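The complex is shown incomplete by one protein chain, all other protein chains being positioned as in the whole.
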Amino acid sequence: MSTAVTQKRSFGAVLWDYLTTVDHKKIAHLYLFGGGLFFILGGLEALVIRIQLMQPQNDFVSAGLYNEMLTMHGTTMIFLAAMPLILGLMNAAVPLQIGARDVAFPFLNSLGFWLFMFGGLILNCSWFLGGAPDAGWTAYAPLSTTSPGHGVDFYVIGLQIAGAGTLIGGINFLVTIINMRAPGMTYMRMPLFTWSSFITSVLILFAFPALTIGLFLLMFDRMFGSAFFDVSLGGNEIIWEHLFWIFGHPEVYILILPLFGVFSDLFSTFAKKRLFGYTAMVFATMLIAFLGFMVWAHHMFTVGLGPVANSIFAIATMAIAVPTGIKIFNWLATMWGGQIKINSAMLWALGFIPTFTIGGMTGVMVASVVADYQYHDTYFVVAHFHYVIVGGTIFGIFAGLHYWWPKMFGRILNEKLGYLTFWTFFIGFHLTFFIQHFLGLMGMPRRYWVYLEGSGLDTGNLISSIGAFFMAFGVIVFFYNIVYTAVKGEKAVDDPWDGRTLEWATASPPEHYNFKQVPLVRGLDPLWVEKTEGKGTMTPAEPLGDIHMPNGSFLPFLMSLGLFIAGFGFIYHMDYNWAYILLFGGMAMLLGCMLTRSLKDDLGHHIPKEELEREAD
Amino acid sequence: MSDHSLNPEVMPNEPEKATLEGKNKFLGFWFFLGGETVLFACLFGTYIALRNSAAGGPTENELFGLELVFLMTILLLTSSLTSVYAVYHMKNNNFKKMQLWLGITALLGFGFLACELYEFTHYIHEYGFTFRSSAFGSAFYALVGFHGGHVTFGLTWLIALMIRNAKRGLNLYNAPKFYTFSLYWHFIDVVWVFIFTVVYLMGKVG
């Protein structure tokens, strides 16, 4: 019904709806749209990199532009593609999985999205305003503090704004999962995706502030003449490395853990078995998250921290392999004895296991300090983290999208195109990155604009570049699939996969209040419990009554826009006086909106019982 | 939730947690403070790493005078106590007394801020010690200034709250707001205790 209404509405009305929405399902759409957009950009940057490295001493792009490409590829993929796509999936599924009508802070949820979006926009504006950041996504000082032009300024401001959005999102999900669970949904009955989203949110909460401070220090050094990283005034550039990796390593787990949750849900759904070792899976996830904070210096083995620090961090790093191994074996055991149904969603999950295992293996290898003296900052490491982040995160996002697409949009993604996407991407991926392990060991450092002729690196790089085009093809097919599905796709039933968790107990797509009556949860995999007991539907936990829902608001958009404007003010205030107008104007806009929000009561609205009854007919 | 349910005849014992929104706000704010803790921890770490990097400029021992800092500590600690009184009166549904104690809290906060501004101008004019003079200077102003910024923000927040609710009194909608403010204010206070120890005492003694 809702789709029919949507189609009749004018474009302007739909746009306004999305600009002001606080509905987690629409915010999920926005996150997926924004993340998808930046994923394409990051992918194009990757292609430029691979074309440049296709042959020795190539001059497809200049050295300076190449550094901009590699910086923006990394930054975009991590902060502007992977993070929002994950947050998109979390928004789409978590409230439904716990039987909630919305998130705890719908307004902040929207604010988080718009901050991310405007942060991403400001970062990408740099391409048109004198050059993108060029100091690598790690932006090591003093290269980043001395980088000429405004590129790194855009990096600092863009990430600061986007990072604030992510932090808000993290707090929102923490409170949502703690306070908004349906009756009977105890912690140890939560689906693994909800669990991993919860733990990820804890990581976001404690990791992102380190980045915030790092970026502030970098910003102060670049824009306000401070001396944190200026050696001549007593500064110390290693502080940046520490702050960055205190954030950066948990960030890796922020990127991977939610997808572990997706895979857990998928394996159990498509094998028709409950997750093997549920408790162990939950605690393994917690352990990974906890250890994730103890290992940041393994990115700094060559910095010269000394053998004691290096050894401690090496052992802590190796320890992470244990809970990760538990997870891999538990997944296999989940499928063991089941009846495995393979479709495009499951295909990604199955492709993930060998791929991610390779990434994990090389992870243990790079944890061995002295071996890492060879791997560090070479293509071996490039291969390693792509096996983890693409093989884990991106595969997981694809899996999650195929899995929840019917729930989100009411249509099932085309299976044939799904298979095509998977196979081209999967093969392309291994072609691109497997060989890079060896390239690294054969003497190719990462972030190299050219490699010299006769270095023995030609064949490997050529293979790698060819693989990249396979991956690009796969992604194009996926986007074609989206369009195809929107136009001609098969309509989805409420529960297309014979699901086990609560999201499959409501309509596809759900009404904006998710559940007319909040369901009563009677065990792990609540819907499955009802199915095995022959009922097949959830028992309501409350009588039909008025539903309280939050009001939409345009303020999050305006607040983020204010910061966006102020961001330009910060970047240009050293050069032009007019930039102060932007700076103060933007900040005034932000604070004005905050005051409005704070002082104007917003009590939400009620959907009366009568209306709900009418809809039922 | 109708207006009526937010203004019950008898205020519950913990008005800040009586509604789901209130509970969410309460919990969310605690998490926010958790993030803030990391924020300050990073600044403390940076400061400790750079406190001896004066690059020939004035050092901690030359700059800091404990008298003023002691006064500031007393002002802020007392303001924390007065905000406790305010919350106490909130729980007793005594709006006027709550406003009064919040007012005193604000005054003490302004006193603290004035001292801090005086301290900074003193360093700048007497010693030429600025944000740009050395890595130590940068780290000092970043840490202490960041805290000062938090105080300023807190005061703005407090005054906005007090004015907005001056006429309508306490209800279940604004009780969580007052309560989260008091949490924030205690947090700032705790951070100051650490600044006092790490920056001033260790700078003078260590």
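Should a chain be cited, it is by its letter among A and B, assigned in written order, with residues numbered from 1 in that chain.
As a convention for this text, contacts are C-beta pairs under 8 Å (C-beta built on N, C-alpha and C of every residue); 3 or more make two chains touch, one makes a residue touch a chain.
The rule we apply is simple: contacts and distances are computed from a predicted model.
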- Item | "KaiB domain-containing protein", "Cytochrome c oxidase subunit 2", "non-specific serine/threonine protein kinase" or "Raffinose/stachyose/melibiose transport system permease protein" - which is the UniProt name of the missing chain | "Cytochrome c oxidase subunit 2"
- Item | Contact list for the unshown chain, restricted to visible chains | A
- If the hidden chain were put back, which of A:A135, A:V382 or A:A399 would touch it? A:A135
- Task: Specify the residue from the set A:T20, A:Q55 or A:S455 that touches the hidden chain.
- Result: A:S455
- Touch with the omitted chain, as defined above, among A:M54, A:L129 or A:L143: A:L143
- Message: Just to verify: which one of A:E237, A:E415 or A:D494 makes contact with the chain not shown?
- Response: A:E237
- Where A:V303, A:I476 or A:M587 are the choices, the one touching the absent chain is A:V303
- Note on the structure: Those residues of chain A that touch the unshown chain are 62-64, 66-67, 134-136, 140, 142-143, 146, 231, 235-238, 271-274, 276-280, 302-304, 306-307, 310-311, 314-315, 318-319, 321-322, 325-326, 328-330, 332-333, 335-342, 350, 353-354, 357-358, 361-362, 364-365, 367-374, 376-378, 423, 426-427, 430-431, 434-435, 438, 441-443, 445, 447-452, 454-460, 463, 532
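Following the convention adopted for this analysis, only the chains that are shown with their structure count from here on.
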- Message: What's the distance between the Cα centroids of chain A and chain B, rounded to whole Å?
- Response: 33
- Query: chain A touches which residues of chain B in the complex?
  - Reply: 1, 3, 6, 20, 23-24, 27-28, 31-32, 34-36, 38-39, 42-43, 45-46, 49-50, 53-55, 131-139, 141-142, 157, 160-161, 164, 173, 177
- Query: Within the complex, which stretch of chain A touches chain B?
  - Reply: 104-105, 167, 171-172, 174-175, 178-180, 205-210, 212-214, 216-217, 220-221, 224-228, 230, 232-236, 239, 242-243, 246, 548, 595, 598-599, 601, 603-604
